[in-house]
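Excluded from the complex is one protein chain; the other protein chains are retained at their positions.
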Amino acid sequence: MSAPQLLAGPDPSRGSERRAEHVARLGPLPKGGHALIELLVRTGLTGRGGAGFPVGLKWRAVTTASHGSAVVIANGAEGEPHSRKDRLLMTSRPHLILDGAMLAAASVHAKQVVLYIGEEHHAAMRSMSGALTERTEHERRMVRIVAAPPRYVAGDSSATVHLVDAGIATPTTTPPSPRDRGVGGAATLVQNVETLAHVAVIARTGIATDTVLITVAGGVRAPGVFEVNVGTPLGDAVQLAGGASEPVRAVLVGGYFGQWVEPAEAWSLPLDPHALRARGLSLGCGVIGLVPASHCAVCEVAGIMRYLASESSAQCGPCFFGLRALADACTRIAERGTDPGDLQRLQRWSAEVQGRGACKHPDGVVMFLQSAMKTFGDDFAHHPAHIRRSA
Amino acid sequence: MNNSVLWYTTRGAGAVSLVLLSAVVVLGILSVLRVQTTGWPRFLTVGLHRNLALMTLVFLTLHIVTAVVDPFTHLGWLAAVVPFSSYYRTFWLGLGTIAFELLLAIVLTSLVRGFIGQAAWRLLHWLTYAAWPFAVLHGVGTGTDAWSAWLFTLQAFCVIAVLAAIGYRFMTGSRDPLADARSSFQGAVDRREPR
Partner (left out) sequence: MTKQFELAVDRIKCDGRGLCAEILPERIRLDSWGYPIVAPGPIPEHLMGLAARAVDDCPVLAIALRRAQVQKQRPK
């Protein structure tokens, strides 16, 4: 495995890397612009926020819609409960992120940069605002920090734009997409902080980065964030986290909007966004969660469903009522045992909910549930009644 | 033209306008309350509400035109558009003028709702709660036979029906099943500066 790229340099646990050291290690900030966008297209960098959209294409689109007054939002909200990578980057490599944001601003002709950071993520806040004081006068005037409410959908692109623009972090109807009309009606680029960090490296080396940040969580001995080579087998990443602490029932790949995979299949999965997509999976926000065999799979799924249902912004009926109904049905199966009516209801309601919200929240939840019902088919079909176990 | 015909038409059209307007207000409230039965779909409430509103304007126009044209009242056309400008029963007639103009504004904005947008339309539509009482008071104050049995009964019936509907509306909560959850979530993610 070759050297880390984003986390290269001083140990991340030592805190925020100062500007002087950052520049000494990596060189000065390169120029953004059309050439950089084309470079990003060639390298095939995809977003690390969850959607995995090609970065170069996104920047091209925003540049086209921009009339010299676009807005760049560095999305570090990290609403996914088990993800830690964005916070780690913000607390240890703030200048990488700021570099990426500045390169984006120059490339899409933006005059404003917003750092969108979880309001409860104090260390990240301190680190990013501290790093900001070390930047040039020009950069400091462009950048402001906006605190994200601690909710799951607060990191959604349109919710991010809505919060920055109007002070309320609820998703909005698209079209128009933020790329075309975002903050103050201007073209807005919303990009995950890890993606921006990759851009900062790519702009200096001229070639693709070949690493990705993964958060390993759940039944492992040393959960944490690891920078691994793209294509590393999932099992190797789990070993970096100290290996499984007990036998594994299943692996959740990609966080709460990801898919469940049986351990035997999971260990050899390449941690590569493109390769995973080819197999019908998704790296998402890079969370790999191990569920121990001692935990009841149905109860785990029901707990996550309850959480995701409660995180609906309650703007669209099908999402709010549908997810609640799905979560309730899962909980009934978990607590009172399998009922064929509930299994049918889960299928019917999943079909009714999918694609019928203003944002992707209901879709993500339905895909998570469908994956669970496929992977834990037997568990769902023959679940006995027992007391709800906490995760 | 026989003066009595004009006079009777004015009063008759006025009474019909009041009945129609009251029905329109009640139907509007039933629409917000999402009232429906197997035999009465929601689009019927909305459709009747709109059609009766247009009919109200027709009868109102008849009421105003016959009143102005009638030589007995000495009303000029100005009185139909400028409130409190008539010599005849200045105050009570003025209320009617205001009611008419409010209704005109409400109906016209409803016809172009697609252009002005839902928010602006809704704001103007609240004026209904000003237009209706003005119309009632106008009827009570200007009608020479306002206290005749038939007209009194009619007006009482209209007032009771509308007040009952309004009372019911403000006693029941929002019929939007998402209202509570939505405002509670919004409250949790609202980061606007407190005023």
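Think of it as A and B in the order they're written, each chain with its own count starting at 1.
Assume a residue touches a chain if its C-beta (ideal position, glycine included) is under 8 Å from a C-beta of that chain, and two chains touch if they have at least 3 such contacts.
For clarity, every value in this text was computed on a predicted model and none was experimentally measured.
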Options A:Lys58, A:His198 or A:Arg249, residue touching the unrepresented chain: A:Lys58
Hidden-chain contact residue, picked from the options A:Phe226, A:Trp349 or A:Phe376: A:Trp349
Positions on subunit B where the hidden chain makes contact: 31-32, 34, 36, 41-43, 46-47, 113-114, 117-118, 176-178
Interface with the unshown chain - residue positions in subunit A: 47, 49, 51, 53, 57-58, 61, 157, 172-174, 177, 179, 190, 315-319, 321-322, 325, 348-349, 352, 356-358, 360
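In this section, only the chains that are shown with their structure count from here on.
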Between subunit A and subunit B, centroid-to-centroid distance (C-alpha), Å: 53
Subunit A residues touching subunit B - in the complex, by the definition given at the top: 147, 149, 151, 154, 159, 163, 166-170, 312-315, 317, 320-321
Residues of subunit B defined as touching subunit A within the complex: 177-178, 181-182, 184-186, 188-193
